[in-house]
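Below: one structure in structure tokens.
One chain of protein is taken out of this complex; the other chains stay put.
Take a look at subunit A:
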Amino acid sequence: MRKTIALATMVAILLLITACGNSGGGNASSGAQDGKTLRIAWWGSDARHEYTQKVIDLYKKQNPGVNIDIEYASFDDYWKKLAPQAAANQLPDIMQMDISYISQYAKNGQLEDLKPYIGSKIKLDDVSENVLSTGLIGGTQYGIPTGVNVLGYQYNPELLKKAGINEIPANWTWDDYKKMAMQAKAKGVYFDESMAADIFFNYFLRTKGHSLYNAEGTALGYEDDALFTEFFGTLAELIKEGAVPSQETLSQNKGILEESTVVKGTGIGTWQWSNQFVALQKVADRPMALAPMLGPDMEKGIYMQPSMYWSIASSSKSKDEAAKFIDFWVNNEEANKLIKGERGVPISAKIKESVTPDLTEAEKQVFDFVSEMEPKASPMSPPPPVGSAEVIATLADYVEQINFGQTTAAEAAPKFRADANAILSNNQP
């Protein structure tokens, strides 16, 4: 009898321990003391998981004795997993960071300042200042970009000709754009699928010398509501005129590549980041081209956007080893032949060159486009502040209302500014 009780108690204690162990979260403590075990986390598609694993295997082969634990997930799940790990002070040594989240993690002291490692552990001699500075938050280097993207107009040249336009003129303006959109409409095709509200409004503001957020991230970066009215008024007008699909169609098809007008052959082009070109071209399965953003002052507006960053947790016990891995990622030729610009065009000029012969036609187009834009681009605005997700959702709501004709751009402008500023000030510590 006594034996049974002892056994039962053992089982209960065991259960208790395992229950606690699980909620504690993961394998953080395993062998971290010797500085030779790294935890690395990223988000992405299956293809990305596959080649990242190959890069890690390569690193392990060249650095015997280093052990690397990996964690990966889809974009949404990744952030849901990372936030509790941050709250428990158990972040992975190396993390893939997104521009919309990096401020939050940096400001809360979760990320390591990488400046001391640059030059010694991480060699960045072949990286342009414009690119590297995108990892600065409040003057501190919290992330090393994995690669860069730039905004542009991605279109089907054949359909453009059919609409009676031979090519996108160099240094085109908003007036050219409106004229060409109406011309396309007359020929029965859409010119584009409107512009993602936050990204392109920010671009528009930058060409006018402002930005969506102020430098401190405490409020919006512009005060003149006429800017809002001009930008979103123009977009809504094009929708109303039928040069761009209706908001109903846009809402219905949003995020579904197969339903986009470019793929269906009813639309000439679309506005998006350069890294989205390869996927679009693949699904559309016809020759496509890239054109720069429209102006005036395109150079002031465009910037090299890091596709994503590598950051090191400030709680990491293997920071030197983590920095070495990032260096490997940036500068190792063999590794980059596996990566092939999937995380954006490589930031090192030397690597960019050495990878080029292995690229597909569409990938080459992207590399060329980014190279062409890089010297023209202006420094990026500071990364979106804490609370920006809510601001962007609010902006998207107002734009939807404008495009559905429920309100006007002039009416929405002051409301959006008030809402956004309230959200941003609420998120100040």
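Note that in this section a residue touches a chain if its C-beta (ideal position, glycine included) is under 8 Å from a C-beta of that chain, and two chains touch if they have at least 3 such contacts; residues count from 1.
Methods note: contacts and distances are computed from a predicted model.
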Undisplayed chain, where the name is taken from the UniProt record, one of "ABC transporter permease", "Putative short chain dehydrogenase", "TrkA C-terminal domain-containing protein" or "TetR/AcrR family transcriptional regulator": "ABC transporter permease"
Given the contact definition stated above, which residue among A:Glu223, A:Glu259 or A:Glu333 touches the chain not shown here? A:Glu259
Option from A:Glu71, A:Asp126 or A:Glu390 whose C-beta touches the chain left out: A:Glu390
Check each of A:Gln247, A:Gln281, A:Ser348 or A:Gln365 against the chain that is not shown and name the one that touches it. A:Gln247
Touching residues on subunit A - with respect to the absent chain: 1, 4-5, 8-9, 11-12, 15-16, 19, 23, 76, 79-80, 83-84, 86-87, 104-105, 108, 110, 246-256, 259, 264, 386-387, 389-390, 393, 396-397, 400-401, 404, 406, 427, 429
